[in-house]
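Working notes, beginning with the structure itself.
We show some of the complex, not the whole, and keep each chain where it was.
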Amino acid sequence: MSYSDKVIEHFTNPRNVGEIENPDGVGEVGNPVCGDIMKLFIKVENDHIVDVKFKTFGCGAAIATSSMITELVKNKTLEEAEKISRKTVADALDGLPKNKLHCSNLAADALHKAIEDYKKRKKSNA
Amino acid sequence: MRKVYLDHSATTPVHPEVLEAMLPYYKEKFGNPSSIHEYGKVAKVALEEAREKVAKLFNCSPYEIYFTSGGTESDNLAIKGVAFANKKKGKHIIISSVEHHAVLESCKFLKKEGYEITYLPVDQYGFVDPFDLKKNIKDDTILVSIMHVNNETGTIQPIEELVRIAKEKGVYFHTDAVQSAGKIPIDVGKLPVDLASISAHKIYGPKGVGAIYIRKGTRIIPLSHGGHHERSRRAGTENIPGIVGLGEAVEMVLKDMDKHNKHLKNLTETFFKKLKETVKDIQLNGHPEKRIPSTLNISFKGVEGESIILSLDMKGVAVASGSACTSGSLEPSHVLSAMRIEPAVAQSSIRFSFGRENVIDDVDYTLSVLPEIIERLRSMSPIYAQSKK
């Protein structure tokens, strides 16, 4: 149970913390029982994620993965973003302790939920 | 960077005098107490002197003290040793739902072996209702095990009444005294438990050694089989330096218990008072008064415990979230859950446990870094923001 330097760095200086007013998509995952709740907000223009922000209640890994995924998706196309897997996030952080792998799941799940949410909204707006 | 250790419930540094007392037994006094030559005799004398010192903690006969490899082994021996030895009488065991994992998991094992386990509920403070105990004792109940001081909250269980009920019904009573030893008295004359577990490394002694009080006449079988060590109740070459260290540690904590409790009370009260002034939305878990003076379990609304530990660690302050033994688990603490503290609040809890070498500057330093940390984490939190809307 030891975090990589990258995890610690992202935990200490998380990127893109906050909420987006009038987001195009929101993904919320986790629950307080397992100790992690994550909310991811995206702004989409021309099928590109032009802005992304998060709020996370969770352990060091949860916060670091949240931060990392916002970096990974920023300015990516939705198609590219959808390919980001749980493993992508963990790898980008130089790995996570075994018992913390569930946290990287959260971040990827939140992203995919946010994209889904965006698509649903678009459809119903269409 | 200043270093402040506030995790004494997890483990303590070995006191220099304790270590000093141990050293000769690694060196020139290295004999095996089972040996009949001079080296053996020297070791044997040390063993029995340590036993007398530990007996003073319980105000019992030295013949009622058995050395083990720690609190976990003592708990295992109490639970399984009594269970195996008394299975003809019955297979029902009663414990509280806030016990240490050593007790909980021993019972889980016994369940697989055909025993029946009753888990008594606790109230918001972690107290067992004596009426619940009374109600649950059956003809085939062989053992009640309820801890003296809870390791996560520091709450003192008023076990006098519980012990009385078990005694009346002729059922053995074990208490896990790992967190109470050296902090509050455990006089088995006044508090007539049949078995009690302690561990050296929680009282400025070394890791890997503990003891168990077993009242004379208690039916129990050993868990460790082999030679005739510890009057055939615990086989294995005795850890003489460790046992000497335990004896020394017990003697030390007994000697200045009051003085140190006063010191600790001052530290924790100052800390909590000032913390309340600087950080809002916090909650003390456990009983506000019926507690050992060293430990505070505090929930910081809206932020998860591990992220607080990490942040404090970066500032040189060592604290814990729930039991050190359970770190790495996913569910919120079983202790706080049993006290019906909601999951998000339980996950937000931090245990600050002070020790004899802490000074008031440690309090000040911790308070100089903690509010900022909480504020930063809360600013990231989706649930703290929500609750403020």
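Per-chain residue numbering starts at 1, and chain names A and B are given in the order in which the chains are listed.
Basically, a contact is a pair of C-beta atoms (placed from the backbone, for glycine too) under 8 Å apart; a residue touches a chain by one contact, two chains touch by 3 or more.
Computed from a prediction, not measured in an experiment: that's the story for all the values here.
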**Q.** Stoichiometry of the full complex in this file, given that only one copy per chain type appears
**A.** A x2, B x2
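Everything below uses one rule, namely that only the chains that are shown with their structure count from here on.
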Q: Under the touch definition given earlier, write down the residues of subunit A that touch subunit B in their complex.
A: 1, 3, 8, 11-12, 14, 17, 19, 28, 31-39, 54-60, 62-63, 99, 102
Q: Please name which positions on subunit B make contact with subunit A in the complex.
A: 302-307, 310, 314, 327-328, 330-332, 342-344, 347, 379-385
